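Before we start, here is the structure in question, set down as structure tokens.
Only a single protein chain was left out; the remaining protein chains are all shown in position.
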Amino acid sequence: MIMRNVVYALLPICAFSVWLFGISALASLAAAVASCVLTEHLICRIGGRPATVGDFSAVITGLLLALTLPPGFPLWMTAVGGLIAVGLGKMLFGGLGFNVFNPALVGRAFLQAAFPIAITAYTPAMAVNRFLEFIPTTLTLPFAQPLVLTEWIQRVRVDAFSGATPLTMQKFDHAATDVMPLFLGKTAGSAGETSALLILLCGAYLIARKFMDWRIPAAMLSSAFVVSAAFYLAAPAQYPNPLFVLFSGGLMLGAMFMATDMVASPVTPLGVWIYGGLMGLITVIIRFLGGLPEGVMYAILLGNAVSPMIDNLTQPRIYGARKKEAAKA
Amino acid sequence: MSATTQSPQARTPKPPAAEAASSVKMIRLMGSVSLICGLLIVTTYRSTLVPIQRNQEIIMKETVAELLPGVEKQVIYGVQPSGEISVLKSLDYTGPRLFAGYNGSGALLGVVLEASDRGYADVIRTMYAYSPAKQAITGFKVVELKETPGLGDKITSDPTFLANFQNLDVRLNADKTSTAHPVTTVKHGTKKNPWEVDAISGATISSRAVGRALDKSTRDLLPIVNRNLSRIEKGE
Amino acid sequence: MALIHEPDAPAASAGESMEAFFNGLWNQNPVFVQVLGMCPTLAVTNSVRNALAMGLATTFVLVCSNTLISMVRKLVQKQVRIATYILIIATFVTIVDYLIKAISIPVYKALGAFIALIVVNCIILGRAEAYASKNSVGKSMLDGLGMGVGFAFALTCLGSVREILGAGSFLGIPLFGPNFQPWVLFLLPPGGFLTLATWLLIFSAWKARSKRKTEVLEEIAA
Partner (left out) sequence: MNHASLSSIFLDSLLINNFVLSVFLGICPFIGVSGKFATAWRMGISVIFVITVSSILAYASNLLLVTLHAEYLRIITFIVIIASTVQLLEMFIKKTSPLLFRALGIYLPLITTNCAVLGVALFQTAREYSFAQSVVFAVGASAGFALALVIMSVIRERLELSDIPDMARGTALVLMLAGILSMAFMGFAGMGGGA
């Protein structure tokens, strides 16, 4: 029930990404979902376990994975990502309900480390002919290197839309992007991360129907805002303004749909706030001080890694400990 | 690993006589084992000393020859903290080193220097050839790096990036205390001045580390090279 | 991670000696079965060349230390046993450190501190304790050789996968032509963990299968 609603909430984002990037984004979504579902099916069969494909969780993993990849990402690499996401990120731990990390992000982290060039090859949004032709890299043969897109981008781009993402431009060239286009989402970037507005709306749907813990995105976003505001106030010339930080890159998508993975996040109320705050902090630190323009993926994976520990530390005291405290008082 | 320290429960039953053996015997044993070990180590150390130094010299000579084509003779100088230079007999020197290269007729071709800075993963060590006549860097080589394969390690192979160092302007300022223009790394495709380094797109951090390394090294060492140029030219 | 204690064999026949050798190579493979010496196994296997060099260096130390320890085994009291062993092992590690440096500086630089760290490789002290301190010189030497070759074999298995996938080459020779997309991950630390984990999975799956097979055969026989 929850799973199916998450899929519903993701569909508008998928549709927007297809509108923005064309059939390549559609193919990428299809490849990721197919790969995830197939992997889960095969592992269940080989391991002699009851089939769990029907629970829609593999579909969600596939959709999320595709939404975090560049629109022209080679389909064979997308399929590898799906395999790793479900195989390593989920089934290894015993399937749904036991995953330690968000499976889609495990897949994406693998792809980021394995193919660092392909995964940073972004293409402009609203390219001409995007519904008629594939981005050339999409159809790269398995195990082959994708083409370099510089010339193709020159040919297809519509006025201001360049291939570089707002984050890359900010990080390496100190070129700021206005907040409004970021909010609406007509920028280059990963397929599903561009429109902050749409992601907020879809997340709000899940929150309103109580399928999602609102405190996690709230904590993560506000912590990212506060931390980046501190950097910005200290050195406005060097760091982007906090609104840019909120609406650019995968922060919104990550905070709404990936950090909120119920199994991989803490359960105690205080723990949830700590978890969200920590992820917002790491995101900003990696973006501002690290080598990469984007840090949301790593922040969430690290958050997942320490979430059992946060749970341990924030759990209501067990009997013995409480007695000690009482004695002290 | 736990077992190595926990398993010593004596499985070899010792006769009671051995148990009673005095610590003299123990010390004698440890002493003789140490003696054997010491002998072995010292022998190896002595016998490998020459081949190791030779290996290091060969590698260094090859690098210098690569950076200064046509080099026939090499002299190594060590830079002392005071800024004085002196000819070194071996590579063992902790301060900055200058590798001067000469052609067959003894004319100075250029000086090879070392530069390093922190890159993406770890310190990047490079060597570059400086031509006092052209007041420019004329050659460049990365000698040690741990950057991401396929990304940061492009600084060793990318032809456009390496083309930066065929003639990079590092002329000195008017009072010869530093370089006139700092070596700066600029975004790929925006190089305008001869002292700028055109970065590799997608490997910006490694490219910038190279620029910073060269900048620091040229600032510190080129004034020293130029001050002692007459000595270096004679090779003394 | 308990070490396997071989029974004390009073006399060594040729067959038993060979068993000492193959034991380390396969049945008690230090990496795949005993899961020892993980640090070098993960750290230096990003190319086949490094894996082979580390395998050879470790084999050298294993054979030498096993031999020497077996020679002095009857003289060593148990109180100073470990100290003596560590002294002997550290000696041979120092020797191998200088030898590699004298043979090839690029290999020396690629292996880095991991040559010196052979000292704390649990395989070596483990064999000294469990085997060389109780067996004849010849058998101890063979045991060291078997364990060393088994270790080198495991390292090469890992190194091959990582170099072929991560760089598209084997021993530096390109295999697939320029169009191949290298999976850089396999040269990086996570690739080391994941490759070793996959090998262990394959090994345990294979063992489980052969165990099932023998069970079925026994059932039929019964």
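Residue numbering begins at 1 within each chain, and the chains themselves are lettered A, B and C in the order written.
Note that a contact is a pair of C-beta atoms (placed from the backbone, for glycine too) under 8 Å apart; a residue touches a chain by one contact, two chains touch by 3 or more.
Being a predicted model, the structure only gives us computed values, none of them experimental.
A.B. asks: Need the list of shown chains touched by the one chain that isn't shown.
C.D. replies: A, B, C
A.B. asks: Thinking of the whole complex, not just what is shown, which of A:34, A:53, A:92 or A:184 touches the missing chain?
C.D. replies: Once the missing chain is taken into account, the touching residue is A:92.
A.B. asks: Can you tell me which of B:119, B:139, B:202 or B:223 touches the chain that was removed from the display?
C.D. replies: Of the listed residues, the one touching the omitted chain is B:119.
A.B. asks: For subunit B, which positions touch the chain that isn't shown here?
C.D. replies: 1-2, 4-6, 37, 41-42, 44-45, 94, 118-122, 205, 208-209, 212
A.B. asks: In the complete complex, which positions of subunit C touch the hidden chain?
C.D. replies: 1, 35-40, 42-43, 83, 86-87, 90-91, 93-94, 97-98, 112-113, 116-117, 119-122, 125, 185, 188-194, 196-198, 200-201, 204-205, 208
A.B. asks: Even though one chain is hidden, which residues of subunit A still touch it in the full complex?
C.D. replies: Listed in rising order, the touching residues are 47, 88-89, 91-95, 97-98, 100-101, 106, 109-110, 112-113, 171-172, 282, 285-286, 288-292, 295, 297-299, 301-302, 305-306, 308-309, 312.
Note that only the chains that are shown with their structure count from here on.
A.B. asks: Between subunit B and subunit C, what is the separation of their C-alpha centroids in Å?
C.D. replies: Centre separation, subunit B to subunit C: 33 Å.
A.B. asks: What parts of subunit A, by residue number, touch at least two of the other chains?
C.D. replies: Each of 116 in subunit A touches at least two other chains.
A.B. asks: Which subunit B residues sit where two or more other chains touch them?
C.D. replies: 148, 150-151
A.B. asks: Please name which positions on subunit A make contact with subunit C in the complex.
C.D. replies: 88, 110, 113-116, 118, 140, 143-146
A.B. asks: Flag every residue of subunit C that touches subunit B in the complex, lowest number first.
C.D. replies: 1-3, 5, 36, 68, 72, 75-84, 87-88, 90-92, 94-95, 98-99, 101-102, 104-105, 109, 122, 125-126, 129-130, 133-134, 166-167, 182, 184, 187-188
A.B. asks: Which residues of subunit B touch subunit A in the complex?
C.D. replies: Going by the criterion above, the answer is residues 120, 148, 150-151, 187, 202, 204-205.
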